[in-house]
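One protein chain omitted, others in place.
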Amino acid sequence: MNARTLFIPLTLFVVIAFLIGPFLIIVAASFSAGETLAFPPQGFSLRWIAKVFTVESFRASFGMSLFLAIGGTAAALIMGIPASYALSRYKLPGAEVIRTVVSAPIIVPGIIVGLALLRYIVVPFGVGISLALFLAHTALVLPYAVRVVSASLDNLRSDIEEAAVLLGSSRLGAFFRVVLPNIRGGILSAFILGFVTSFNQVPVSLFLSGPGVRTLPIDMIAYMEIVFDPSVAALSSLLAFLSIGIVFAAERFLGFSRYV
Amino acid sequence: MSDQSYLSLEKLTLAYGDTVAVADLDLDIRRGELIALLGPSGCGKTTTMRAIAGLLPVKSGRVRLDGADITHVSPNKRAVGLVFQSYALFPHLSVYENVAFGLRLKGMRGADLDARVQQGITSVGLSNFANRRPAELSGGQQQRVALARSMVMEPKVLLLDEPLSNLDARLRLEMRTELQRVQKETGVTMIFVTHDQAEALALADRIVVMKRGAIEQIGSPQDIYNRPQSSFVADFVGFENVFALEGGKLKANGHLYDLQGDVPSVAGLAWRPRMVALGEGPFRGTVRGTSFAGDRREYLLDTPLGPIKAEDDASAPVHELGTELAFDLPARKAAPLASFA
Partner (left out) sequence: MARADISLQGLAWILGSSPRMTAQLDTGEDPTMFQNRAEALALALPAAIFAAAVFLVPVLILLSDGFRTPVGGGWSLSAYTEFFSSPLNQTVFLRTLRLGAIVTVVSAVIGYAAAFAIVSLEPSTKGKITGLVVLPLMISPVARTYAWIVILGRTGIVNQAFQAIGISDAPLRILFSETAIFIGLLQLFLPLMIISLISALENMPRDAIPAARVLGANWFQVFWKVVLPLTREGLVIGGTLVFTGSLTAYITPAILGGSKVLMLETLMYQQVSVSGNFVSASVIAFILIVMSFAANILLKRLATARNRRAPGRSASA
């Protein structure tokens, strides 16, 4: 066995152990029977997994996060699909400006976005925290929506729309009959990417929390500062498996990675 | 409407943004004719075709079809078919659904629809492929679907954008035959755009040669091939040696040369390589390059006139590189050019 054949598996083992190991430890710790977070787990039980479902604030913040992830992504797509269409099909004056403005929320650190919203939208206009969170998450997901949908539009030749029109379809009809069915995969991928991004998002939401209004990751951080039991580990494992499951299903059925 | 002008373009001006692509173009096309729009890229042939389809708004002038002014009729109401260069099949629909697309929009349903679609698919020899997706077909098959999809709509004019350019040599011949058959059977008026003179010569009833947004020459394939009117057309159809005339003398590199025989009073003369007589004549040149091409041998000569391309029979003795040769540009063989640019 020469150095090269040894180098490859060894490197991969170390790197993957470093990347995945902590996650496996979290999963193991969540089945612990002990009172505190520890590894190796003390005994085996499902008590902490069960406990996750009984914590009232988790349920509320999970609902909030779910609403933001679904609603925010949907809103971003409703604005993002037409924008992507315009950017990828038309020679638009100022296209680069529009593209930059729409993509900007990705470049600026989320904590700044959250703070700016708090100070200049929430406070002066009396906007509710829930609405502010919704706006923030929509803005956050918008770049992904535009980017992923644009990519799938760019892969679709625009002359199929001309063909549809020459065969008697209206412009709008051509969009719904031949464009939309062909970018469905891209739209779904954008949705999933947006969902995961929004759901895991912390910094944007940091300053945007009010009485009873909190996203799940923020709630988890708050909880772990007070209680050092394995329930956050259990919740983390559950969420991780949920998002891995969604992404894998998407990859399996849509070829998700083609779009992202 | 006269039969002479089933489709007519009158003083058509087309612009792309502020750039004028086609200016004041007049063209009359007879019913059932097979027309080739021939020219290099950027000559406005595709732009003209798209304007006929209605995909490009007309800046000024008119388009008339079958007696009606369709200049401002939207493309979905024109009864003009277009076979795209990329075929533009709908990737998410089967062959059957691609062909049925336009008919369904017309409101056709049930047995009528099925019969028409089946007939369309069968006529292009794809009846076994009705349920395939476009991605599962070869390029040639995709093109047949595109052709069937347009033809079932019974268009008044069928436009084809570079119909043979994406096919390999064998399929090209097949498709050429196919297009001629379809045209003969249905009598549809066809206009196709091409940059390939061989394609135009082989297929068209009439060829419209375009240059920089204007028509350079219209004529039968024989006319275009044998009697180009301008240096541009001559060059385009394979007259490799094109010269201007001045006072009955050939003008090259700023000098005037006498030609043997009667010189017509035209703007220029053009010779194909095989029209150049090698071995004797008033001109001399040095063999710069030579290549064997099966039945003939091609020569590139360095001459005071500039580079000259000539051909000889393959059986004739070979002139080696560097040999000095006499040659003649016989005026009686040359194509007379009315204009020289």
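For reference, chains read A and B in written order, and residue numbers begin at 1 within each chain.
By definition in this document, a contact is a pair of C-beta atoms (placed from the backbone, for glycine too) under 8 Å apart; a residue touches a chain by one contact, two chains touch by 3 or more.
What you are looking at is a predicted structure, and each value in this text was computed from that prediction instead of being measured.
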Selected residue (touches chain absent from view) among A:I25, A:A60 or A:V213: A:I25
Touch with the omitted chain, as defined above, among B:L9, B:L56, B:L89 or B:L164: B:L56
Contact with the hidden chain (one of A:A74, A:I106 or A:V213): A:I106
Subunit A, residues in touch with the chain not shown (by the definition above): 7-9, 11-12, 15-16, 18-20, 22-23, 25-26, 29, 37-39, 79-80, 82-83, 85-93, 95, 98, 101-113, 115-117, 119-121, 135-136, 138-140, 142-144, 146-147, 151, 154-159, 161-162, 165, 171, 193, 196-197, 199-203, 206-207, 217, 220-221, 224, 232-233, 236-237, 239-240, 243-244, 247, 260
Contacts of subunit B with the absent chain, listed as residue ranges: 14, 16-17, 19, 21, 41-42, 46-47, 50, 55-57, 75, 86
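One rule holds in what follows: only the chains that are shown with their structure count from here on.
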Sites on subunit B touched by subunit A in the complex: 53-55, 74-78, 80-82, 84, 86, 88-92, 101-102, 105-106, 149-150, 153
Interfacial residue positions of subunit A with respect to subunit B in the complex: 156-157, 159-160, 162-170, 173, 177-178, 181-182
